[in-house]
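The complex appears here without one of its protein chains, the remainder shown in place.
Then we have chain A:
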Amino acid sequence: MSARKLLLGVFAALATVVSFPATAQHAKYLVTTEWLEKNLNDPKVRVVEVSVNPGLFERGHIPGAANVSWHTDLVDTVNRDIAPPKQFQALLARSGINADTTTILYGDNNNWFAAWGAWIFDIYGIDNVKILDGGRKKWEAEGRPLSNSAKIQTAGTAQIKQPNPALRAHLQDVLAVARNDKQGVLVDIRSADEYNGKIFAPNGVPELAVRAGHVPGAVNVTWSKLVAEDGTFKSAAELKAIYQAAGVDGSKPIITYCRIGERSSHSWFALRKLLGYDVRNYDGSWTEYGNSVGSPISNPSGTVWGKT
């Protein structure tokens, strides 16, 4: 064996050892489409679809899946809050989730709202929650079976715990980091044009803030960088490198945000679950921050609402 080959072998072994904990995280919080198809009939596995687009579930979903509507099931529409405990408890019962159930969440748009679901499941202390890697996109692309019969599940008995505040950031937490009163890293997962203030929001988007730009000090790591072409999350080593390049290494607490807090839960999932960092999701996000009085912003483009 040449010295070069030996060196390469040592490096490869080292890389495996270093990335092992994170790889294990992938296995702990993600399941493959192949695994799910094999385990669909396991009574301890319950599949839950959280899609952005209405009507997808009804026209074909993973057989036996429960349908969760993020617009109404996962939010409190009156208080602009996450689903209140009673509502979430009822959702668990309706979805047939017991204490020993392994819940697999999946959805369209690269699992955006499945990740939002995972965040809320985590806040309420429900264990054994995983995401189907690649979501609907991969399942459909592989031609795996879909069903359009909605099933009424036997009521589940899983009990929620007190909401965990350590997973959620509020406006004052973000302001504290923006004003350097607290240590932390803000990760803005929106497009570069939104981050730089060139546009207020992408075309056709109804949720707006009157200011464009980002929270001072936030770094821009667009969520789409985290997934491969087939919608699966990139490897732990790749994710680590992407964040490292933006100065996010897990040494300080992290806050993720987007426009309304749903897509940022996708990045929250990658950072918290797959890389094991200390991360909170800011669900108020730019629609709250950009509109809130007395909050400083950074707007490199200098755009001003209403100025022509």
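Keep in mind that, in the parts below, contacts are C-beta pairs under 8 Å (C-beta built on N, C-alpha and C of every residue); 3 or more make two chains touch, one makes a residue touch a chain; residues count from 1.
In this section, contacts and distances are computed from a predicted model.
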item: Chain left out of the displayed complex - its UniProt protein name, from "NADH-quinone oxidoreductase subunit K", "YeeE/YedE family protein", "ABC transporter permease" or "Ferrous iron transport protein B"; value: "YeeE/YedE family protein"
item: Given A:Glu58, A:Asp100 or A:Asp127, the one touching the chain that is not displayed; value: A:Glu58
item: Among A:Ala141, A:Ala192, A:Val210 or A:Val304, residue touching the chain not depicted; value: A:Ala141
item: Chain A, residues in touch with the chain not shown (by the definition above); value: 54-55, 57-59, 72, 137, 140-141, 148-152, 203-204
